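One chain of protein is taken out of this complex; the other chains stay put.
Up next is chain A:
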Amino acid sequence: MAIKTPKLSWADVTPESVFVNRRQILAGMGALSLGGIAGRGVAQGDLEPNSYEDITSYNNFYEFGTGKEDPARYASAMTTDPWSIEIDGLVDAPGTYDFAELVTGMTMEERIYRFRCVEAWSMVIPWNGFELAQLLDKVGVQSGAKYVAFETLYRPEEMRGTRSPVIDWPYREGLRLDEAMHPLTIMATGLYGKPMPNQNGAPIRLVVPWKYGFKSIKSIVKISLVAEEPKTSWNMIAPNEYGFYSNVNPAVDHPRWSQATERMVGGGLFASRQDTLMFNGYEEDVAALYDGMDLQKSF
């Protein structure tokens, strides 16, 4: 099934100049570019994206070190071409897919999302990508599947941060199937109309805007459809601090810090905090996923 298709980046489809004048596009498109869905929770046009510089210089990607500037400094060592993704478990068409092959036929969109880190900082990021549901439909999810598990590349010779045992490598994340199929959940392959920078999780990463950033796993090499709740890295490290769900919730504090407020990255030395929103502002869209659940317990 490895038919090599020419590798097109999102930038090949849309001229960069179109992306540069962001606010004009937004004025024109309104919530349209989100297929209407996210527009209900957070008016996309109200969000002012962080600069490309902010987004690509302040990252958590522990495979390259625990410092915020480490990924920008060291992630260039990661080879992202060729790139393949193994899809296994309860799927009709398991196999190892070439990246280009996997994204062929997907409807690419721009999604301007809030991004809220569990460390109480946030950004607004204009992602390019497609709904994860499309990919799952492509490979055919079988009826027994209840969860989706993801793994990040683990290649020590290119990832200096993995010499430290801070995480039991490879990095793992997971979603419940209905979360994975939700239209807000995307696989991002770029930002600002450019191919995904290595430090942001090239060539393909998950983005789940209503959950803390660490759920949005980077540089994915494996996707498994499974019946049981998969192990996830931060939950393995400190289960009392990082739950499987990790939905953004200002009412549930991290044991070591408050989650009630956050600071927008890029505001400078004198910027103040802002209130954190339930489900990071996507409450209208996603709250129904958790009907009947005690979010204090299932944090």
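Of note:
The criterion applied here is as follows: contacts are C-beta pairs under 8 Å (C-beta built on N, C-alpha and C of every residue); 3 or more make two chains touch, one makes a residue touch a chain; residues count from 1.
The criterion applied here is as follows: contacts and distances are computed from a predicted model.
Chain not shown in the complex: UniProt lists it as "Protein-methionine-sulfoxide reductase heme-binding subunit MsrQ", one of "histidine kinase", "Protein-methionine-sulfoxide reductase heme-binding subunit MsrQ", "Cytochrome ubiquinol oxidase subunit I" or "TctA family transporter".
Of the options A:P71, A:G174, A:P209 or A:G266, the residue whose C-beta touches the omitted chain is A:G266. Remark: the omitted chain is touched by one listed residue; of A:A77, A:A93 or A:A238 this is A:A238.
Checked against the hidden chain, the listed residues A:A77, A:A93 or A:V166 yield one contact partner: A:V166. Contact between chain A and the absent chain runs through residues 50-51, 53-54, 57-58, 66, 68-69, 119, 121, 164-167, 234, 237-238, 253, 255-258, 260-261, 263, 265-266, 268-273.
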